[in-house]
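Data block below; observations after.
Every protein chain of the complex appears in place save one, which is left out.
Take a look at chain A:
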Amino acid sequence: MKILLVCSAGMSTSMLVDKMKKASEKKVIDAEINAVAESELQNHLNDLDVVLIGPQVRYLEKRIKECVEPLGIKCDVIDQLAYGMMKGDQVLDQAIKLANYK
C-alpha cells in the first residue's frame, strides 16, 4: 500500500510519517509512506493508494480531491487531534480504512 501525506512544506507531515512507519512495522503491514509539499503532489501520483491531507491545509481539500480522485486514489483530511498528538497508528488506520472503502 502506498500512502502520501501532504502539507504546506512537507515538514510536519514528515514527522508523522516516521510514526506511521513504526506503526506499520508493528502491525506487519506492507506500506510505503511519504510526505510532500502540496506543490509537489502532482509529481508523486504514481501507484498511490491514499492521499492524506494535513489539517492545516484542509482548505485545499477540494482541489486535491479533484486532482487525485479521478485516478482512483482515496483522499481525506487527517484527523486533527491524531495529527496533533502524532498518533501514527491512528492515522495509519485511517488510511487503511480509506483504502478498503469501496
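Simple rule for what comes next: a residue touches a chain if its C-beta (ideal position, glycine included) is under 8 Å from a C-beta of that chain, and two chains touch if they have at least 3 such contacts; residues count from 1.
Simple rule for what comes next: contacts and distances are computed from a predicted model.
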{"item": "Omitted chain (choose from \"Twin-arginine translocation pathway signal\", \"LLM class flavin-dependent oxidoreductase\", \"Lipid-transfer protein\" or \"Permease IIC component\") - UniProt protein name", "value": "\"Permease IIC component\""}
{"item": "Sites on chain A contacted by the missing partner chain, in the whole complex", "value": "7-9, 11-12, 15, 37, 39, 42, 54-63, 80-81, 83-86"}
